[in-house]
Every structure is written in structure tokens, then in C-alpha cells.
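Removed: one protein chain of the complex. Kept in place: all other protein chains.
What follows is chain A.
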Amino acid sequence: MAVLWDVIVIGGGHAGCEAGAAAARHGARTLLITHSWNDVGALSCNPAIGGLGKGHLVREVDALDGLMGRAIDQAGIQFRVLNRSKGPAVQGPRAQADRGLYRSAMRRLLAEQSNLTVMEEAVVGLRRSGEGAITGVCLSDGRELKAGAVVLTAGTFLRGVMHVGDKAEPGGRLGDPAADHLGRSLAALKLPMGRLKTGTPARLDGRTIDYRGLAAQSGDEPSEPFSYLPGTLGGQAQVACHITHTTPSTHALIRANLVRSALYGGAISGIGPRYCPSIEDKVVKFPDRERHQVFLEPEGLDDPTVYPNGVSTSLPADVQTAFLRTLPGLEKVEVLRPGYAIEYDMVDPRALRPSLEVRQVPGLFLAGQVIGTTGYEEAAGLGLVAGLNAARRVGDSPPWVPRRTESYLGVMIDDLVTRGVDEPYRMFTSRAEYRLHLRADNADRRLTALGVELGVVGSERARVTADKVAAVEALTRLLSNRNLTPSEARQAGFVVNDDGQRRDGLTLLGLPEARWEEVVRAWPDLAPTPRVLTEVVRTDARYRGYLARQESDIRAYERDEALALPDSLDYSQVGSLSTELRTKLSAARPATLGAAARLPGMTPAALTALLRYVKKGRAA
């Protein structure tokens, strides 16, 4: 007799962990099925979390009470805020992780989560009702489990093929069996698919690296945690990374062996990302560069493994060792595991609604690398939204569709489901048109209250954030109610013109050069204000003018978003559309007029036609 679950999550990667936890937080009885409990929380590649855009995503996941921020805070061995010298909107937190600590932190968080059960198994198929809705999954031992909704986060396990030089073998990741049965079951759904590739560098034995003469890069002091919750940092020792670089002899060696590379030998057909090129790509595409930087990142405090960031490769193992030894400091390096490239199938994300539910298969949600993203953070963000929406579906609540104006999650999902991907999708801050508003410092203020309403945020975080929001508002009010004459302001150290204008505290704090110290000099009673508050209020003040200018933009955006295009819209019936646009629209099925406008190649004429068609349909 089949057990009935509310939500079943397939896959225990970064997407699956967040999906399972989010569904469970929402109150759904949730089962997370994955090949191996031991791999849950694994950082399969780069032992680091965050960065620009990615750090923003982690903060948003955290603001919605997700796990990733707390896990990396526990496991971090070097915290650094990137772009510290540039404005707050483009600063992103990043941390090196101790791989082992990260895994145990993630597993502990999952274990503590009520409503969530984890099962070690391989899912070999999906079950559907006569109407096509999902009803459950089948396991490798033949059992069937019923569920109200299923979230599939199988990562690179669909028809995954690994390449080391001229050797290819099936497998999602070194040592993992490929989930081919599941792949077949998915193929039966006839979803549009694509094929992508990505790669990873060799792992080095740190004990064979000569660090003398290499530049060291240390973290920030003190560490800035990812999580908005207090007391999340693990408190372990902090370490440095080292920087080395390739040399002309590295490049000569690589060039001489290009034919043996899986990428250049023609063994690989999938499309790789342009921003994370293999060292082969770098040498071929930028022949004038004499060196490429390589970061030597420790994988753990008690682990000698070193991750050489910047030299991912699919050259044969012997060539890898040879070229690595041409890098300063690596002359005697021993390779623990060779790097490899992997090709895998993805489901074209345009087959999804913005809720991440598959349009053709009610109740089936997809998230993570399986819909064409790359990166832990992207996977985590999508997982959280998919898990939440799966639970909301089971609970008969409408799905949450994050908006571009409100979060990087919204930017990512909109990009994916309306435009699809032609290379593994990674977040950049340049993707966000409302970047000044979508900051890593205000994700809690943007999303936590909403998360409480959506039922995905626990009571502790709800309280912590509500307190903070109230404190920020109080400080903002207080500052706008105080003001100084130009000479008083200058006395306090503000740089202002002597124009006779009184300026309020918020305006003064928003001046380009202003710091909190000047505020305290003017109003000593504000000295005890905690730094977290002063920083966010200062950032708000600084961007105030720009944000006001964006208001009308945002309103126009939301107007177009408000115009929903019906899911059933038959684009062949819309007059005066070019065949090309018709094909594009039918593939993407944009959820709103705004999303349609963002499709590449969309013309004002086509939008007008679409608008007219939809309006007419409504009137009729």
C-alpha cells in the first residue's frame, strides 16, 4: 500500500535541500529522496559560496528562512565581501567553505527540520494520473510512493557523460551513477530538452604546494555572516587563499595537447558557459594573454585538498599534471583527482510556469541545474521557490511568483522561464535592472515579511526581522526630523555648500562621502546605534534619489506584469505576428505582457497585436 506524501523532492543537492526544507516549513509532509545521505550538502566543485549576484541570492534564500546562509556561516573558513570599495548595491558576500563542515551543517539543519524525512534511494520514474497530473514516483526497488506534488532536482544526472581527455564514461559526477531511468521517464513527458556542459579543475595535494613567493589573500576581519539571524558563525579559524598564475610554458603545453582535450577534440557537443571557460578555452580565445590567474583555495581546515580555481579542464590526466607543474609554486604538485568536463541534459525552462511547475504536468516542479542553471546559489534559490510552490499547491494556495522588481529570485526565474537558456545560467548583478534596490543588505526587508505571509518563514526569524525593520524605520524617522545649518553640518565634518539651506539628518548621511561618525559628532546621543542599522540606513539614504527616479519605471513594469497572458493562448490565432515571433512566443508562453516584451526580438508591433488580441478575447 502506497504511503501518501504531500511533497516528494527528488535529489539532495542544493536545490533539493532547500526545496525539501521550504515545503516542510510550509507545513507539507515532505519526503526528500536522494542517492546517498552522505552526499547531501556536498559542495561538488568550488568550495565556496556567494559572490556578486550569487551572494545576493544566498541572502534572499536566508531572508525566506532557507538553509544555505546558515550552513555557510557554520562552515566558512574565509569570509570576504566582494567589491567593498564600490557601492553597497554591488557588494556581495562570499566565503570559502570547509567542505566537511558545510556538509555536516546542512545535514544538521535538515535533520532538525520538522515535517521532513530523508530517504536514500534512486527514483526511476514518475507516476501520472490519466489527466496527466503527477501522482507520485517509483523507486529502484519497485516501490511506488504517492505525493500531491513532486519537485525534481536531479542536477546533472540526466544522461550525464563525463570526459577526462579522450576517455568518456557515464555518470553525474565522479563516483555517482547516472539517473538514466529517471531520464527516460522524463523523456516520456516530451518536454523540450537541451544539452549543456561544464567542467571542473583537478584537485591538488596542498602538502606538495610551495606557498613561499605566492601572494596570499585573507578574509575580512571581522567576518560578515551571510545569515540575518544572530549567532550563526561557526567560529573556526580563518585561512588565506593563495594566488598563482599560468605561464607561457603552460599555454604552450596546452596548445600542443588541444587535440587530446575532450572539448577541442570534438567529443563534446553540449554548450558551456562563457564566463567559466576551461583553461583550454582561455588559451585559445585570448591568445595574447601571457598569464591567467589561478586561486588556490583550501577545501578544508583538516583537509589537504586544494581547489585550483581558474584551470578547469578536460585534458587527459597526464597533461593536467604536466601543465599544472608549470605554475609557480606548483612545480612539485601531486594531483589527487583529475579535472573533467561533464555533459548533461536539461529541461528547457520555458516549459515551466513562473511558479516552476511544468506547464504540461500539473504538480511537477523543477529546480536547479536540471533547468539549465549553474551554481549552488542559483540551485538553492530555485529549490526554495519550487519547494514552497509545491507545498502551496498541495495546500490549494496560489503559487508565489517573485517579481523582478523585488528580488534576484524574480530576475532569475523570469529570465529562465521567458527567455530560456543557451548556456548554463549564472546570476550577475548586471541582470537586475533594479539593482540599486535589490541589495544584499536589504533582502530581509524586501522578503521576510512576505515570506511570513507565504508561510515559509519561522517565528524566530519573523520576530528578528520585524524588530529590525521597526528599528530601521525609527532611525530613519529620527534622522529626517533632525537638521543642521550648513555651518553646523560642516563642523560635524559633512561636506556641504554654504548655501543657507538646512539639511535633515538623512540627507546629510546620504552625501557621497558621509559616514556615521559625522552623524554622531552632530548628535552624540546617537552613538550607541548598532552598526547593522546605521549601515542600512546610510545605504537607503545614499540611493534615495535614484530609487525615487526608478519608481515610475517600476510602476510601468508592474502595469505590464499585471496583464496576464492566458496559458492557453493560441499564438497561431494572433494576427500579424511573424512566424519567428510566433514560434518564440509558443515556446516561451510568457505569463504576462511584460514577460513577452522581454523576449529577444519582440517588436512593439507584435506587442500591440498581442495586446489587442488578448483584450478582444476578454471583451468577447
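Everything below uses one rule, namely that a contact is a pair of C-beta atoms (placed from the backbone, for glycine too) under 8 Å apart; a residue touches a chain by one contact, two chains touch by 3 or more; residues count from 1.
As a convention for this text, contacts and distances are computed from a predicted model.
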- request: Would you kindly match the missing chain to its UniProt protein name, picking from "Cytochrome c, mono-and diheme variants family", "Polar amino acid transport system permease protein", "tRNA modification GTPase MnmE" or "ABC transporter ATP-binding protein"?
  value: "tRNA modification GTPase MnmE"
Field: Candidate in contact with the missing chain, chosen from A:A262, A:C276, A:L565 or A:V614
entry: A:C276
Field: Of A:S430, A:S487 or A:Q501, the one touching the omitted chain in the full complex
entry: A:S430
Query: So which bits of chain A touch the chain we can't see?
result: 51-53, 82-83, 85-87, 89-90, 94, 273-277, 282, 285-286, 289, 292-295, 309-310, 419, 428-431, 433, 435-436, 512-513, 543, 546, 549, 573-578, 581, 600, 603-606, 608-609, 613
